[in-house]
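Showing chain A:
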Amino acid sequence: MELTMLYYIIPSLIMFCCGVYGFITRKNMIAILISLELMLNAVDINFVVFNRFLFPGQMEGMFFTLFAIAIAAAETALAIAIIINLFRVAKNIDVEDVNEMKF
Partner candidate 1 sequence: MELVGSIIMLGIIVLSIIVFSVLTVTTRKILRSATYLLFTLFATAGIYFQLDYEFLGAVQIAVYAGGIVVLFVFSILLTSRPGDNSAKLTSKKHVLGLIAAVGTLVVAGYALFSRCTALCTKLSPMKDYTMDNLGTDLLGSGAGQYLLPFEAISVLLLACIIGGIVVARKR
Partner candidate 2 sequence: MLFGLNILLYFVIIPVLMLLGLFLCQKDNMKQIRTVAVVGSTLLVALSVYLLVDYLALRAAGETAQMLYTDSWCWFENLNINLAVGVDGISVAMILLSAIIVFAGSFASWKINPLPKDFFLWLILLSTGVFGFFISIDLFTMFMFYEVALIPMYLLIGLWGTGRKEYSAMKLTLMLMGGSAFLMLGLIGIYFHSVPEGQQLTWNIVEIAEKGAIPHDWQLFLFPMTFVGFGVLGAMFPFHTWSPDGHASAPTAVSMLHAGVLMKLGGYGCFRVSMYLMPEAANELAWIFLILTGISVVYGAFSACVQTDLKYINAYSSVSHCGLVLFAILMLNTTAMTGAIMQMLSHGLMTALFFALIGMIYGRTHTRDIREMGGLMKIMPFLAVCYVIAGMASLGLPGLSGFVAEMTIFVGSFQHTDMFHRVFTIVACCSIVITAVYILRVVGKLLFGPVQDEHHLKLTDATWWERFSAITLIVCVAAIGCFPNFFSDLIKFTFDPEFFTVLGLIK
């Protein structure tokens, strides 16, 4: 048995699908954010895997992932700040209940 790219791509795909599922179904904003992290992570894996298998001599994929992680961190921090602020105002962080700004 050889370790081909397939074995890396499949879990990444499943992880992404889980992220999608979670993002769409969850109500809690933090849970949504978590699902988002899953998706991001799946994409990161893909970058790395493609870089490693197809272009072993270069480092673009790795760097991209590096930056993606940094940005993800920033984004999460900001999102959580917003969520907490929202919680203070609305005492609730369910997306469906927070629709004051709708329309």
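Selection criteria: all candidates are chains of the complex that A comes from, given by their letters.
Definition applied: a residue touches a chain if its C-beta (ideal position, glycine included) is under 8 Å from a C-beta of that chain, and two chains touch if they have at least 3 such contacts; residues count from 1.
Because the structure is a prediction, the values reported are computed rather than measured.
Name the candidate, out of 1 or 2, that touches chain A somewhere in the complex.
1
For chain A, which residues count as touching candidate 1 in their complex?
Within the complex, chain A contacts candidate 1 at residues 1-22, 24-28, 30-31, 33-35, 37-38, 41, 44-45, 48-49, 52-54, 56-60, 62-63, 65-67, 69-78, 80-85, 87-88, 93.
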